[in-house]
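A single protein chain has been removed from this complex, and every other one stays in its place.
Coming up: chain A.
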Amino acid sequence: MTAAAELIGVTQRFGSFTAVDAVDLAVPPGKLTTLLGPSGCGKTTTLRMIAGYSAPTSGTIRIDGIDSTRTPPEKRNLGMVFQSYALFPHMTVADNVGYGLKLRKVPAAERRARVMETLELVGLAHLAGRKPKKLSGGQQQRVALARAIAIRPRLLLLDEPLSNLDARLRVQMRTEIRRIQAETELTVILVTHDQDEALEMSDEMVIMNEGRIVQQGAPQQVFPRPADRFVAEFLGYENFLTAADGTPLTIRPEHLRLAEQAPGLPATVADVAFRGVDLLVSLDVVDPSGATVRLLADVRGGTAPAPGSSVTVVTPDDHLVRLPR
């Protein structure tokens, strides 16, 4: 199966700064792939190179197997949703959505039908005659989505589409974008710095750091097996310790268990924070290598241990992740 988009050794330099560093990436067709990483890791730069807004310093970009490295954006037939939405302020919602079809010389009647069909897909048919300024942020976001989808693009590119929405709407739109992706069967690349968003939405997630891809795979594979300490920290693994043979280990706070006695690691309770449904217990633990490390345990149920008391910490083997040295 050919990849919908393929990056081969793609590098982008701005002066002496390397924003994207020899990235190899194959985006599976008909799936939702997220580019996930902290601010400044090169996600937008990567997406803009795929869209054709900037040419890579070196490397090759293939779209549907065809070398498109130097193809201008207007010849790529990709749908892009910008973080600012970039709706044309002087056009109505319908004209925004129909703009790409007009450029493709789709006859007026068919154009209208396709605009309405697309607006219905995003649930905005009743606002077709409005100007963008008179829409809420969430509605503007849907218009931007509709405009990108209306041209039936080969790829749908979304740059942090949810980051300008309030928290509740953001969570709602995750499902919404998944539904639209499923209905249109489009290949989607979504940029985000929110790991929850990526975990929930992705078929495939690509984690970037400092211009490089550090791990790629389905959320079900990536989440329990972070490839290195950076990914582990990014995904919320807060506890790092060392095995007797020196191998770095990590475990999530919710997987630590507190026990009365051995087997386990001896620990002293440093602090207890009550958080409603659970307790966050800070512990000074003597790890298998003999070093004392500060670990966090996310405990549900049971009574809160007293600060200063001695406890035993159990690290279940199936949740303990070995990291490269």
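Going forward, a residue touches a chain if its C-beta (ideal position, glycine included) is under 8 Å from a C-beta of that chain, and two chains touch if they have at least 3 such contacts; residues count from 1.
One rule holds in what follows: contacts and distances are computed from a predicted model.
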item: Which of "UGSC-like domain-containing protein", "Succinate dehydrogenase hydrophobic membrane anchor subunit", "Acetolactate synthase" or "Putative spermidine/putrescine transport system permease protein" matches, in UniProt, the chain that is not displayed; value: "Putative spermidine/putrescine transport system permease protein"
item: Which of A:G37, A:G59 or A:G79 contacts the chain that the document leaves out; value: A:G79
item: Hidden partner interface residues of chain A, rising order; value: 51-53, 72-74, 76-80, 82, 84, 86-90, 99-100, 103-104, 147-148, 151
